[in-house]
Structure formats: C-alpha cells, structure tokens
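Only one protein chain is missing from this complex, and each of the others stays in its spot.
Which chain is which? They are A and B, in the order written, and residues in each are numbered from 1.
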Amino acid sequence: MNFETLDVEQAGAVLSVAISAPPMNLLGPALVRDLVALIQQAEADDTVQVLVFSSADPDYFISHVDILQIPEYRQATVNLTGGEPSIGLLFRYLSNSRLVSIAQIAGRLRGAGSEFALACDMRFAAAGRAIFAQPEIGFGLVPGAGGMQHLTRLMGRGRALEVILSGNDFDSELAEQYGWVNRALPADEIGGFVISLAHRIAAFPAGARRQIKERINAIALAPTEDFRRDSNAFGAAASNAESQRLSKVALSRGFQTRDWEMDLAQELPGLAQP
Amino acid sequence: MNFETLDVEQAGAVLSVAISAPPMNLLGPALVRDLVALIQQAEADDTVQVLVFSSADPDYFISHVDILQIPEYRQATVNLTGGEPSIGLLFRYLSNSRLVSIAQIAGRLRGAGSEFALACDMRFAAAGRAIFAQPEIGFGLVPGAGGMQHLTRLMGRGRALEVILSGNDFDSELAEQYGWVNRALPADEIGGFVISLAHRIAAFPAGARRQIKERINAIALAPTEDFRRDSNAFGAAASNAESQRLSKVALSRGFQTRDWEMDLAQELPGLAQP
Partner (left out) sequence: MNFETLDVEQAGAVLSVAISAPPMNLLGPALVRDLVALIQQAEADDTVQVLVFSSADPDYFISHVDILQIPEYRQATVNLTGGEPSIGLLFRYLSNSRLVSIAQIAGRLRGAGSEFALACDMRFAAAGRAIFAQPEIGFGLVPGAGGMQHLTRLMGRGRALEVILSGNDFDSELAEQYGWVNRALPADEIGGFVISLAHRIAAFPAGARRQIKERINAIALAPTEDFRRDSNAFGAAASNAESQRLSKVALSRGFQTRDWEMDLAQELPGLAQP
C-alpha cells in the first residue's frame, strides 16, 4: 500500500499506519483521500484485522481540518459515506468497520483530529506528550465530526460542556481522567503496549470480534442521523459571516502554521477581539 | 441586581453569584425566589453570558431544601416551570438556558444542594473543602430534583446506587473520581481557575455556545418527563406517614441547624431507630 500522507507497514494481521502529512498533519483532501483508500483496501484484504494509527510528527497527531479546503476534503469522503460529503460519516464508517482500530497518540490532536481518534475503537496517549482540544467554538463553529456525540457519552454532560465550550487544551493525564482516552501510558512503553495489544486482538476469531463490535456500537455509537446533523451544523456555521471573519483573523495571525498553533488554546479567545 | 440571599457582581459578561442565606444556606422560599429572579434577569440581559455560583458560607454551599416549607419553596419556582411547582423543573430550566452556569463548590451540598450543582453546566470543587450527599433515603424520600437522573448518567449504575442508597457523605476527591464534579482543585487556585474559565467561555460567539448546549443536552440531559416523575415521587413520599415521622425525629434532634448537620451522614441511619 502506497499513500501520499500515510506510511503503512503490515506485520501479520496488523497494519501500522503513521500519519505523515507535513508540515503539520492537517486533515485536508490528500489525507482524507488516503484514509478512505486505506480503509477500503484494508477491509477488502482478509489478511488485515487491526489498524494502528500513529503520527510521524511528534508535535501533531492530526492538527485539525484544513479550513481553506472544506468542500474539497468533504468531497473526498463520498466513497465510504454513500455519497454524502462528511468526515463525520466517514469516521462513523470506521467505527462500524469489521477492522479494529487503535489510536496511539502523541502530539496535538484538535477538532477533527480528536474526532478521528474518538472514532477509533481504542485510544492510548503518550503521557506528557499529547494535547487534546475541540477548539471549534473559537471560530463560532461546533464539532462536526462526532466530537459532541462521543465526548458526551464518554465523559458525561459536565466534562463534555467544559471541553467543548472552553475550546481549551487538555493534556494526556486529564484526557485519561475524563475518559477521552482509554489510558495514558509512559512514552517509552506505549509503542510496545499497543502493538502487543493489536496482535493479541488480531489472534482471536473474527466472527466474535465482529459481533462484539456490533453489540457495543448498538449501545454506545450515536445514530447516523446524529452524526449527519452535527456535520450539517458545522457546514452551515462555517459559511456564516461571523465564522468566516474569525477564520480570516485566525489565518492572518498564523492559524494553520506549525509554530503558531503549538499554543492554540492561548490564542483562541483573542480571535473575537479587535 | 439586588437580592435577599444572593450577592451578585458583574465583570464583563460574567455574573459572580455568592449564595448567602444565613444561617446555613437552606433552599427555602427566599433563596428559590431569588434564583428564579436572577435567572430571569440574566437571561433578559444580553450583556450576561456566564453565571458563576459560589457560597458566602465556607461550611455550606446549599445545605438542602427547607423541609418545613416544601409547598412554599416549590410554589416559588412557577415563573420558570410553566406553572408547575417543582425545583427539579426549575433546575432543568437552568441546564437548558442559553446562559452557561459554573458551580464553584466549597462546603456541604446535600440533597437539592447537590442537585442544583448537577444542574449547572460544570462543577469544580475545592479539594478537601467540599462534602457531597444525597441523604433523602434517610427520610424515606428519593432525590426529587434531578439527582437520580444526573448521577446515574455521570457515574453509572453501581456508583449512583452506592451514593443514593447509602445517603453517605462524599469528599471532593471521591466526587471527582466518581464524576460528581468535573475536577477537584486546590482551594487556593479554584477561584482563579473558575473565573478565568468563565471569561474564556464568555468571549466566544453566543450562537455556537447555544448550539453546543442544545446538542449535548439532547444526549445527556434527561427528558422533562423524568424530572417531573422524580419531583412528584419526592412530593408524594414527603407527605406519607413514615417520612413525616422521620422528619419530626430529625428536627427534634437538630436537623436544619448548622452544627448538627456538620456530620449529617453519621446521624442519618439513627433516625429510624427508637
């Protein structure tokens, strides 16, 4: 498997996928196109059972969507969403796949980056090395790719409101405490832990794995209609005047550049100020 | 804004509200009346976005309802409940408000005191300084203002049953672990943390804030009908013979006095004993 933005290695039934979309792992058309192709090819290949996602960039897991190419990256999802341009529906497709997906997280994952990890079946964070946020509110937007659905169910009303209304950065320890990830693990142990877990799961009978995912998703994965509604709300808000103004201000200050976003949480409340 | 039982200060878009109903912040008619008026006035004032609730009494945040004035404090809610006398419905109104509410907790909050905090959008407790309980069962009652709805969703079946069937006191550390609060924070940092969070949230666009609350409430806030059923169950139980006898015993021993309630959890199982 060869991709522009993904480095893929297969060992047994486990595909290790390193996200590599310099300069900062933005979720734009190229990365979405590659994720769609990866999922399609892996699902069609009976030798593949488990996907492990990590990042080739120590500072960014997936930074967030490329706000300059919203129609383009959305359009890139349609092969897996029944024709609807929506990364929320793409991510929900992954959650429903027969493939088991594990996110091994270091670096920043904000907005749709966090939502991609939430769509994976499990999430492990490198202690002290991962930063989580849903910063949409800073742009007058709402999380549109499942963040509200997953976070509310994982951490409850109060913590989900804190996370999403504040747009703040959360470190791996707090992400573990709030249930954003399964666990935070020491940075020098997480790789071994995750690959060993992946091979363990891949060794078990596929039929039971599929049944277990189906039954747990029936309880805890929000209905398609809720993903669609959030996705549409994001799309509608992104084209209103206030959001467009805030996006322009952000871009003019350094948004979508590597250095400026290192401390995005600090910059966020200032966008609305003259 | 001037109230009998609330000290209110506005700074920017944030209203800081200190509950001050000596001698022990009982939730009686005066405090309910003031909370209703505060919410109405704040909602009508476009300059207000976030409410921060704290207590002027270091030992009591809100002790619980005044059991000598149940019809009176219930009646005081009707302006915000469509005419139904119910603090459960009043608290649910607050959860649904466009205003963001944050509880900054020190002291005891039992029964409806806990339920008021649970109705707020977020809750932070001063480590080592807050005590939580739902002691209704000691009086043959059930939590009637949303406690069963919120706690079961926040902490799951087993922990909610422990809390509500035992009527025990829980300290801030356990409240954090069980998800009763977002976090326990050092007592000398909580004030700065909460006010900074409040101003951060208030700086973001109001439309997105409203949409986020709506979507998260659709997932995690129980339906009105469930609040009404719990509220009615509390009302019905409060007028049965056993509960009235237990209330009399409690009042004769010191219930609704400041000192006796400091260690209420210890006294609770004894009420039913001769």
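To be clear about the criterion, a residue touches a chain if its C-beta (ideal position, glycine included) is under 8 Å from a C-beta of that chain, and two chains touch if they have at least 3 such contacts.
Since the structure is predicted, the reported quantities are computational estimates derived from the model, not experimental observations.
Engineer: From the list B:Val36, B:Val65, B:Leu80 or B:Val142, pick the residue that touches the absent chain.
Structural biologist: B:Val142
Engineer: Check the options B:Ile131, B:Ala160 or B:Leu264 and report the residue that touches the missing chain.
Structural biologist: The missing chain is touched by B:Ala160.
Engineer: If the missing chain were put back, which residues of subunit A would it touch?
Structural biologist: 100, 120-123, 150, 153-154, 179, 181-183, 197, 199-201, 203-205, 207-209, 211-213, 215-217, 219-221
Engineer: Since one chain has been left out of the picture, which residues of subunit B touch it in the full complex?
Structural biologist: 136-138, 140-143, 148-149, 152-153, 155-162, 164-168, 177, 222, 229-230, 233, 237, 242-243, 246, 268-269, 272-273
We take it that only the chains that are shown with their structure count from here on.
Engineer: Calculate how many whole Å lie between the centre of subunit A and the centre of subunit B, each centre taken as the average of the chain's C-alpha atoms.
Structural biologist: It comes to 35 Å between the two C-alpha centres.
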